[in-house]
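Notes follow the structure.
Here the complex is missing one protein chain, while the rest keep their positions.
This part shows chain A:
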Amino acid sequence: MGIRVFLLLLLFFCTSYPTFSLHEDQVGLMDWHQQYIGKVKHAVFHTQKAARKRVIVSTEENVVASLDLRHGEIFWRHVLGPNDVIDQIDIALGKYVITLSSGGSVVRAWNLPDGQMVWESTLLGSKSSRPLLLIPKNLKVDKDDVIFVYGNGFIYAVASIDGEFIWKKELASEGIDVQQLILPEGSDTIYAVGLLGSSRFDVYQLDVKSGELLKHNSMFFPAGFSGDLSFVSEGMAMAVDFTETVLVSVLFRDGQISFHKTHVSQLIPGFSGPAVTLPSKIPGTFILKTGSSVHFIKVINEGKLIVVGQVGHTDAVSDALSLPEDQQGFALVQQGDGKIFLTVKLGDDWTTNLIDDTVQMDHQRGLVHKVFLNTYVRTDRSNGFRVLIVMEDHSLLLLQQGEIVWSREDGLASIIDVKASELPVEKDGVSVAKVEHNLFEWLKGHLLKLKGTLMIATPDDVVAIQKIRLQSSEKSKMTRDRNGFRKLLIVLTRSGKVFALHTGDGRIVWSLLLKSLRKSETCENPRGVSLHQWQDPHHHALDENPSVLVVGRCGQGLDSAGVFSIVDTYTGKESYHVGPTHSIAHVIPLPFTDSREQRLHLLLDANRQGHLYPRTAEALGIFQHDLGNVYWYSAETDNGVLRGHGVQKNCVLEVADDYCFGTRDLWSIVFPSESEKIAATATTSSNEVVHTQAKVTADQEVMYKYISKNLLFLATVSPKAVGPIGSVTPDESSLVVYVIDTVTGRILHRMTHHGSQGPVNAVFSENWIVYHYFNLRAHRYEMSVIEIYDQARAENKDVLKLVFGAHNLTSPITAYSRPEVFTKSQSYFFTHSLKTIAVTLTAKGITSKQILLGTIGDQVLALDKRFLDPRRTVNPTQAEKEEGIIPLTDSIPIIPQSYVTHALKVESLRGIVTVPAKLESTTLVFAYGVDLFFTRLAPSRTYDSLTEDFSYALLLLTIVGLIVAIFVTWVWSEKKDLQDKWR
């Protein structure tokens, strides 16, 4: 009865349209937003003017940004599309940032101070070619400043003021790979230098004013080139021949091409193995990599080569920088033992160091990947240098005068996977003084709040209140709280670094550059793949630390060797690591834990053999006990086959391994390849808790949900319709959705949407699936919902049986018992296209659900599940209305207040993760892309706690007032009684 009252009360509160909007002063109370840019590829300094020194950067996340050189803050930032990779950036006219992107197809100019786009030009062409950008200083054609762009096989002269093409000329008609545009100073001829195939050297000379081809020279080099050309000066390039042992210097000035060969062993004694020229921009010098060392080779007198220096292969070199008095300087960064050694050398004099600094560097940042050098004039008129370095963990640091001026953790822009972890339990033994201090602060804070509620607060008080609310020390504590709001978000980034972020304020608690995910001889091209909860102690919360499993792979293919580590989430230390070992195609967290509460994991390799972890006898015992009930499925997306497998006894190997298990094929579903191609899948989240199996309708009827963790939602589209929207007609395209039991391979539900196509985004929770696709006939996006109910259980209608528990509704079920399901579904139009979709999770699964949509505008929209209820009708009855069923409309309304991200954007949003808090009504939402955003959501509002601005002081005052009143009236009545008696 109590539950019914509770539910009815809940219902009563829910029947009104809920709005989840925030007030303006609540922004930042429980949410935080961090902006990143990603790993920097290019950097151009802009420090000429006295005010606002800045650096323009482009990154691997396709971001072009202007950073403040003093603090590293973002002045402005633009995130280009995922396919619009930035190739080159530079500054033109001192006020425009020019970007060349999409493989040299798009040139854009951005206004330097505020980042507004000034113009955009598209370079058309059929052949893809190396994108090149050349911005000459003070070159005018028809009174216009001009920039030269080479892209798609054409060279363009573009007016930098408005992006108009002045002339264009096709160069790549023969298939020449143009590698450099050279404009000698003061010359009217532009040189385009490149290779045809690997053996012909070509030089085009074009007139700067008209684009007319003045000369075309070419010459065969019979031995053939290997790798790229390295340009030493305006008329000379260096290359390595096909054998990778001979250096070839190519002179091409004035239309004459000549080759000079020098054997590398003549320069470098003891040379063996391949030599490779590295790209560099130091005039007169080129960089040659042999084996594990890097040589600086200086070219003097047009052909004489001298080795001037040698460094290790992990060291980084910057481009040359023009210094006053016609000098060239470049920076060299070497590393060792937690320090980096920065030297700035003159281009023509290897021995003198302009500066020589040693900077302490965090071990967790790894190697230096890129260096950018900039100079400034000191007060004593000498040259000072500042150096921007990009580290292995994608962080960006500015060094000046031997110190790190600022650093940015831009590795967080490329998060691969997220898992939440608990914080340590609060230990007893808080000192009295602290409590007293806290009590005083607490009272003061509440008095201020009371003032605020009673509207007697002065503006200063209001500011103080806001400050208290924002700086609440509670939310950034390093211990668990009662409501479970404080947690650690463990994130794995593309650089192989694992970060722990505090949910209270988003700060980095610890970070760890995983050794197993760093480049090594055994693991050439490592990358992180996924994170899994390895240990989540509840019973042993005081003596065991939670840990996560980080899975990685040495290479691109599924069959490349796997690596994995286990990281303690309290300390941020790697407690165990394996690698490189068998390949890892799937990671299956099993529903068993051992006595230390470590979760058993089955790692499947490319040969479909399962490897059990942790490798302990106890785990083996647990697993073998339940061996017969563990299944797994795999998909071959290219062939359109879905297979189910069972786990067998030990696998056949040369070396016996108790922890290796073979698998056998059980079932397969073959999708017709001419009409269906797998487009999207969805499964329920493994940590989802479902409160009940029954759904009660308004007329007291019960529908039993078909709840199974082993269901797979799968959508296929016509192979023709895989392309973008508009590439097929409605008749050619259809979308088929399946609900498949992954134990038996039984298709529980199949439905076809004719005239629809992907991209399909789907989310699966409890017994329902919500998916989003495009309807070609209606020219609109659509969202559909499927709810699955169990027909076999619907017979349980005898109240007495239920009262006495004589039913089998909670007894374990097997997928092999023939399920009788029926489904309900409904479709609605929806305005936005989506990037990702997620659903809120709560601790006990009682709270109603919201669907979180990552929209194309990089925002997160919370949509009540009630809008996606197949029981919606146009005219719901009174009882249905009471139940909370919304009248059916053709499209889903978008309430502007229900944007979770309110006014913010999570640039290039990639994923949304929801984590249940301990408080049932609340769920934690973390959205990540280039930016990070975190907030708390209460889909049915916080029905189980008082709101944060609840005035305890007012309550206390009221109670005290009432007690005083009771005493006063008591004294009065006593007095009156006495007087009455004397009368």
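Note that in this section a contact is a pair of C-beta atoms (placed from the backbone, for glycine too) under 8 Å apart; a residue touches a chain by one contact, two chains touch by 3 or more; residues count from 1.
Keep in mind that, in the parts below, contacts and distances are computed from a predicted model.
Hidden from the displayed complex is a chain whose UniProt protein name, among "ER membrane protein complex subunit 4", "Aldehyde dehydrogenase", "Somatic embryogenesis receptor kinase 2-like" or "Glutathione S-transferase", is "ER membrane protein complex subunit 4". Contact with the undisplayed chain is limited, among A:H691, A:R777 or A:K975, to A:H691.
Only one of the listed residues, A:G38, A:P614, A:G644 or A:G755, touches the absent chain: A:G644. Of the candidate positions A:N83, A:S382, A:T458 or A:T810, contact with the unshown chain belongs to A:T810. Screening A:L802, A:A903 or A:L946 for touch with the missing chain picks out A:L802.
Only one residue in the set A:G402, A:P591 or A:P672 touches the chain that does not appear here, and it is A:P591.
Across the interface with the omitted chain, chain A contributes residues 1, 3-5, 7-9, 12, 529-530, 551, 558, 584-591, 602, 604, 626, 629-635, 637, 644-645, 681, 683, 690-694, 696-697, 700-702, 704-705, 707-710, 712, 742-743, 796-799, 802-803, 809-816, 882.
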